[in-house]
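Working notes, beginning with the structure itself.
Heads up, one of the protein chains got dropped from this complex, but the rest are sitting where they should.
Naming follows writing order (A and B), and every chain is counted from residue 1.
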Amino acid sequence: MHFGATRALDGVDFQCNAGEVHAVLGENGAGKSTLMKLIAGVLQPTHGQLRVDGRDVLLNSPRAALNHGLVCMFQELSLVPDLTVRENLLLGSPGAGIGWLSGDSLARAQDVLARIDGAQIRMGARVSDLTLPQRQQVEIAKAIMKRPRLLILDEATSALSASVVERVFGLVREERDNGIAILFISHRFHEIEALADRVSVFRNGRRVETFMKGAYDYKEIINMMVGQKIEELFPAKIPVGSDAEVVLDVRNFSWDGRVRDIDLTVRRGQIVGLGGLDGQGQGAFLMGLFGLLRKAEGTTAIGGASTDINSPKQAKQQEVGLAYIPEDRKTEGLILDQSIRENLALAALGRPDLDAGDGALYASSLEQLALRHGGLDLPVSSLSGGNQQKVVLAKWLALKPRCLLLADPTRGIDVKTKTQIYAMLRQLADQGTAIVLLSTDYEELIQLCDETHVFFDGEIIASLNGDDLTPENIIAAALNVAPESRAAHG
Amino acid sequence: MADYMKSNRREVIAGVVLVALLATYLGTHPRGASTYVMTIWANQCLILGLAACAQFFAVVVRGIDLSVGAVMALTNCVASYLLDGSAAGIASGMVAVVIVGALCGLLNGLIIVFGRIQPIVVTLATASVFVGLALLLRPTPGGAVNYDLADAVTLDVLGIPTALVITLVIVAGFWLPFRRTGLGLGLYALGSSEQAAFQSGINTRFIRLAAFTLAGLFGGLAGLFYSFVTTTGDAGIAAGFTLNSIAAVVLGGVLLRGGVGSLIGALAGAFILKTIASLMFFSGIPSLAQPLFEGLILAAAIAIGGADVLRARNKLEVFS
Partner (left out) sequence: MLRSLSVDSLMPYAGVVLLILGGSFFFPQVLSADYLSQQLQIAAFLGLLATGATIVILLGHIDLSVPWVLTGAAILSTALVGSGNPVLSALAVPAALAFGALIGVINGLGVAILRIPSMVWTLAVNSMLLGLAVLNTGGFNPKGESSPLMIAMASGDLLGLPVSFLIWIALSAALAWFLTRTPFGRYLRSIGFNEKATFLSGVSTPSVVFAAFAIAGMCSALGGVMLAGYANQAYQSMGDPFLLPTIAAVVIGGTSILGGRGGLFGTVGGALFITLLTSILSVMQIDDAWRNIIFGTIILIMLLFQTLRKGAVA
């Protein structure tokens, strides 16, 4: 299976048996999602064969996969936002064609919803009005309603609270005991621990190993996934004194009741992390710093000078010196149809003090990040995800920003690129750039950041550094529970 | 009910506006709310209403159909040959007229789906072809439509304008059930999120083909009804209807980005547009100023619909 210049899956043999929960582990970009898409009929393999019940099958569309009983709950939600919950369920019900849709299977979907704590979701509500956890609950109901033979759960529970996750797991176990095969993809180790029977680890498009749960411990599995020890991925932290120069100073930042009273200080040499569950205000806070929010309150000082930023154009000017790496590089960070060169120049173009056409602006960051490309005039869409992110970084580093805001910059990126980005961020910090890193990856918040602020419901609920910076503390703060009670949530 | 109001806010607003406009119209009309006044009003409304239905099916799947008026012109000219003579002949003629419309839509759909060309561009070109065919049939306006039938369709049933009965039949007999079919929901799914539709196992090509065929079919119905109102065939009617059908669906709360709106909204939008025009006629505004007022009202209605974005607190929200 090839994607652009990279091979997403390479000669993989993989088997999943009825009546078992088979967990698939791997870093982002290891090939898990590609494998799932092959099974769900969204993609077709360039080489190789899929077999269902020992027979070769051709899955050239999601419909074909559904007909074989292969049902996938995608991480990018497959619900139609403008339709109601009922209509989405009808649309996905087994045997739905173009004719009259019977509501027969709705009862089952409602049963499932009720069992996973989703009874309060109204059938008449539009999906776009639901919260992310509610959408995931509907997705789960929609998938199970189809009476699958193989059920793929791809990060199916990422936004759900621990108690709902436990209910979902109960349901999944029941399905398994009824002889259904389940493929389970999750980033949360304790979930794998709780649910899986067998585990396969993927790395760089290959299956590294398959084993029964418990055959290896946490550290060994991580090493298997990453190909090296965690500590080797991250550059060493250099302690920063409390007297170090303050580069970015934010006071009393509030916005629309969704972000409340945030104070944040970044000193020279520091990388400051922002953690928390999705949508707790950390993303909005970053956007606000970059001038993307209307009527945000509070003061921002960069290098001691107070600034008032109302637009990205203003934020990127030399006297302010902000740069923002947005969360979604494909729709927000890059213009996929344009060339690498054009993308690189887009931020520098509006700066009167820079000549955006001068390749030297970008050369050093491209070299340090080791961008692999077949020519700067090729469309940026021809690059792999990791290399695309390097282009986004280089585009902004050309402006020599004084403060770099990053929204989950390593999501969906291979390990090698991550290492390069980590090294680069550390170096920038040492050179005096203030770095604020929003991340959903606990390891980054712990290993890379000098201090991590965890957001909950629009506020910073915990600021962790030094020995306090542990996975347990971050998770506990993200869920707003005391650390010792975490065990109760599995 | 609350859910319905919330997710169909735009249609509800359009309905309220329509009722208010109609009341004003009947109030200011010198002859008041007589069957005669209502009938003429309803006939004008339904012609544009059917054109708006045609446009709706293209817009709901994130397309635009610039051939709506041309399909009307072609089917109108076909009708001017077929809608006279024996009862059986007229009946099959009516079916033939609608089939011609559907075939035009199917042709649009085939080129869009298999030629992978944007709907707006395809229908721009096919509109020229359809108008050409209409001109072949009727180089100058002419032909005839059976008067008895035309009267039956364009007058009233027990005091209720037939056009309103037809509207009701379209909504209750076609649209409401259609909305519950896989095809009906598939249209919305495709327009709302092609990715989600595909992953839900929907045959997106078929749905798009069906959408444009339905657009053609309703264009044919519009042409047919236009024939009953004017009882003649005219190849030159295309221009006004296409652009007005777009304005009508937008006024009726159908979003041009696809996936949102309903046939009821499209009809309401068309009725609003026509009622404004009729209202002008009796409003006492100098006749020369009427087109300007019509334009201003249209622009104001659309601008108010767009004023939501000024309240967006996050500047990125306006880009979706």
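Criterion: contacts are C-beta pairs under 8 Å (C-beta built on N, C-alpha and C of every residue); 3 or more make two chains touch, one makes a residue touch a chain.
Here the structure is a predicted model, which means the values were calculated and not measured.
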item	value
Absent-chain contact - pick from B:22, B:98 or B:122	B:122
Sole residue of B:19, B:152, B:172 or B:243 that reaches the chain not shown, by the stated touch rule	B:243
Those residues of chain A which, in the complete complex, touch the missing chain	292, 311-313, 315-316, 324, 326, 331-338, 342, 345-347, 349-350, 356, 395
Those residues of chain B which, in the complete complex, touch the missing chain	64, 66, 111, 115-118, 120-122, 124-136, 139, 235, 239, 243, 246-247, 250, 256-257, 288-296, 298-299, 302-303, 305-307, 309-310, 315-316, 318-319
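By definition in this document, only the chains that are shown with their structure count from here on.
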item	value
CA centroid of chain A to CA centroid of chain B, Å	44
Chain B - residues contacting chain A, complex	3-4, 6-7, 177, 180-183, 185-186, 188-189, 191-193, 195-203, 206-207, 210, 259-260, 312-316
Of all residues in chain A, those that touch chain B in their complex	40, 42, 61-63, 65-66, 72, 74, 76-84, 87-88, 90-92, 96-101, 122, 124-126, 129, 255-256, 284, 287, 292-295, 311, 332
